[in-house]
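One structure, pasted below without further comment.
Note that one protein chain is taken out, while the other chains of the complex remain in position.
The first chain written gets the first letter, and so on, giving A, B and C; residue counts start at 1 in each chain.
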């Protein structure tokens, strides 16, 4: 049982708050013999790094990851090879502005965990969100970068499919557009950039915020991962996605839509392919049937609530039991959902890596 | 790590298939000194029991639960008291019709786990759905009946809020109507019964099926349960709900809707109440902030896909790699989502009981 | 976290007390495709069955095991094949003599768990030892019978190597003598039978009891099982053995003796064998170095304390806080250690099976 670990055979334990000296994670159970470079991890980290456009927090952290254990250096001086022992990764916090937190130290910000942390623990680290700082997610992305390498051929990609009331047009879907320098939104629809830009500028200027829906797709997932009931692959992916801050809903395949269509429409039919292997004629199931992967792409979506820190005063109470008004000052991120894209990818990659090892353990396959 | 266990301090391990001699569960970690009767468990079981209307499978099982361990009888001869040791409960399978399964033994039914089980394990129990039989859920309901007693004052109730394309009218919500003998749908909206009846009759006669959305509400959840990141109360509730067969999506509070509204609208404001305690002016968060319960009702919804067994032929393949058409014969349940209501309640109760004990362990509260 | 489960990928959860209707276990994670018969399980169970000689409790239970889930029958009607889903096994309690427990219900028997159970749980099942009844161990033996089949070529055998102050002569070691009908002690030394018989007769007639030391040897353990630090194979074997009632010490290889010899004497040297594979010239390490199996036989020993139920009055207290004298009446087992032999085998087999699957999961070997 753990409060800060996810996964079973590919286990990730994270630690750290935004205002301590560092954040980090320990990956336990990573198979030996996996080669990677720090630069490869850094590429993933840079995806979620703040300070990349006016739409995300202006905090500037290099997020330079250090690998402290569990690897041997290859002769090229760059490649690291995993040894099977725990891999500790650390990212130092360098941008801890000596902000004045005296006000929020005693006030419970609506939509934040201030009240519940205080209630549960009797105290809390009010500096920069404490444990629930978005900064913690950097360690997940680092872990996810390794998880991707555990499953041969695995490819996990995420995309923002709606922001507030604005949806992308799926007809325009172009994976290659994500990562494009003129795409600060992780949207796969090039035409949506102008729409999102206008929309979010308006939200930002109003001191408001909006949520987002993210879709993550994993290709190259071997059939057979998961288990029938309490270790369903979809269950563990959803659990991992729900562990991301501000996520309020998750779905697999056609998700909630499945509840509105008929059995004939929903069940994915099969036919033998030309390669002599069964293939599915559709993928409403999102690549998972009965908790076990089918070999089709695994598809999940999750909903991120609007940023709770807004520049509009809201009613609340303080530790002394007095009614107060609370308003965020300074840094303001009008749609935290944007940065959730690489985090969602990482969490799905970790779930799949974990089940890949579990499946291999129980059945000897893979 | 387990494939058939959920929970940590209140741990439930389930076993059994519909065509073996019995199904059952073992509850490990139940606190000592909890009093209950077998009749109380049976009441919960009877809620999900098949054969109650023409809308659910006609299999008739008494589902009589036996408590095999972990209890001492009180002098009244009925009350059992938990001893702190594992509680084993068993339900015998009495209605195993000697059906001819030779056809589906070799064919992969679309929407079912036939293909994935066969791929994963190299063999499968094709009789009656094997491990993924809806019958297994009886054991969860039995466990949930005990979980409810672990948290003093806890009240967990579920309702069907939509069936296929038909939604209830929330303005008519009446908890007391659920359980009413003229309500075979667990709907809280009395006016919806006629609508659902007509709709589902049509679906049934067409040999088709539809899905459903279920809402579960827990009242009396103490503030402070859960953890900030990887043991969030909402995460564990969602994970438990996702473990139910045919569930494709889960959400907490306003869920996916949260992604479409602004931060001002979404964040639940607070004011001091007349009783000197903080209260929330709304509950968009569904009773959970930062993974920890607020003291407000905990609210979750989950989407159940339409029954995969339909009376319409669908394209598929068989074990020999041949294209075949598959059609379900015999028992037919046009909306499995209906029976998911008590199961959803049970799974939420178990998650809350588990976190109640975990919270008490870490903090000494409760 | 669990109180009644051991193992991780090969997980065993046991339940039941001697005076309930049944005892049983659930095995989760057993690989699919393993063939066994109920008769094979029964053979193991019969080894530990009471009532086999005047030296073990006279309670007569057939200990007939039923397999309730997780298997498919083969066509021969006897062979079962595991499906990868949880395997539930149950043994009904048929010999629950309606003994009068009123006396011990309120008294704390020295050496028993009466006082600690009462302190921990506030109540206890005083009938026949409750959860700590030796009867529970039957379920471990059943699980161990399956565990043996998980690792190809695994052979696990146990022997009693000392009883009270009497030791076997290792020069006479004959594995085949264990199981011999004239060997009620699981001793590998044929000459020891007469010695043990006389000794234990004296102990029994005096209403006294003695302990025993058991040695368990596993051959056919592949090299590479275990982990460097917190999942050492020896650690998990010792933990499993310590979970057996009345065990007070465990050791691996030369164990405590290692502390008394020098590094030169203790370290097992190696040389290349004629088969081109490294071999160890000795096995002081008991087949495990740095927590990982070497390929040599894995050897463990454990010490069982003398039976606490003796026919001699001992000083104690009761629930009312009064000084009392306690004396066991009726059934009396002068050396419970004898029956611990098959249990020790089972627990070692389970630990090895678990690590076999874990190793396969992490490294893909095996």
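Basically, a contact is a pair of C-beta atoms (placed from the backbone, for glycine too) under 8 Å apart; a residue touches a chain by one contact, two chains touch by 3 or more.
Remember, it's a predicted structure, so these values are computed and weren't measured experimentally.
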Practice problem: Would you mind spotting which of B:32, B:190, B:207 or B:220 touches the chain that isn't drawn? | Solution: B:32
Quiz item: Which of these touches the unseen chain: A:14, A:243 or A:309?
Solution: A:14
Exercise. Just name the one of C:27, C:72, C:90 or C:113 that touches the chain not displayed here.
Key: C:113
Self-check item: Contact set of chain C toward the excluded chain (per top definition)
Solution: 1-6, 8-9, 14, 108, 110-113, 115-117, 119-122, 130-132, 136, 162, 164-165, 203, 208-213, 223-232, 234-236, 238-239, 242-243, 245, 248-256, 258-272, 276, 278, 281, 285-286, 288-295, 303-310, 312, 314-317, 321-323, 337, 358-359, 362-363, 365
Quiz item: If the missing chain were put back, which residues of chain A would it touch?
Solution: 1-5, 8-9, 11, 13-17, 20-24, 26, 28-29, 32-33, 66, 68-70, 72, 81, 83-88, 90, 120-125, 130-131
Quiz item: On chain B, what residues meet the omitted chain?
Solution: 1, 9, 29, 31-32, 84-85, 228, 357-358, 360-364, 366
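Operating definition for what follows: only the chains that are shown with their structure count from here on.
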Quiz item: Approximately how many whole Å separate the CA-defined centres of chain A and chain B?
Solution: 27
Quiz item: So what's the Cα centroid distance for chain A and chain C, whole Å?
Solution: 45
Practice problem: Please compute the C-alpha centroid of chain B, do the same for chain C, then give the distance between them in whole Å. | Solution: 38
Practice problem: Mind pulling the residue numbers of chain B that touch at least two other chains? | Solution: 1-5, 8-9, 14, 120-122, 130-131
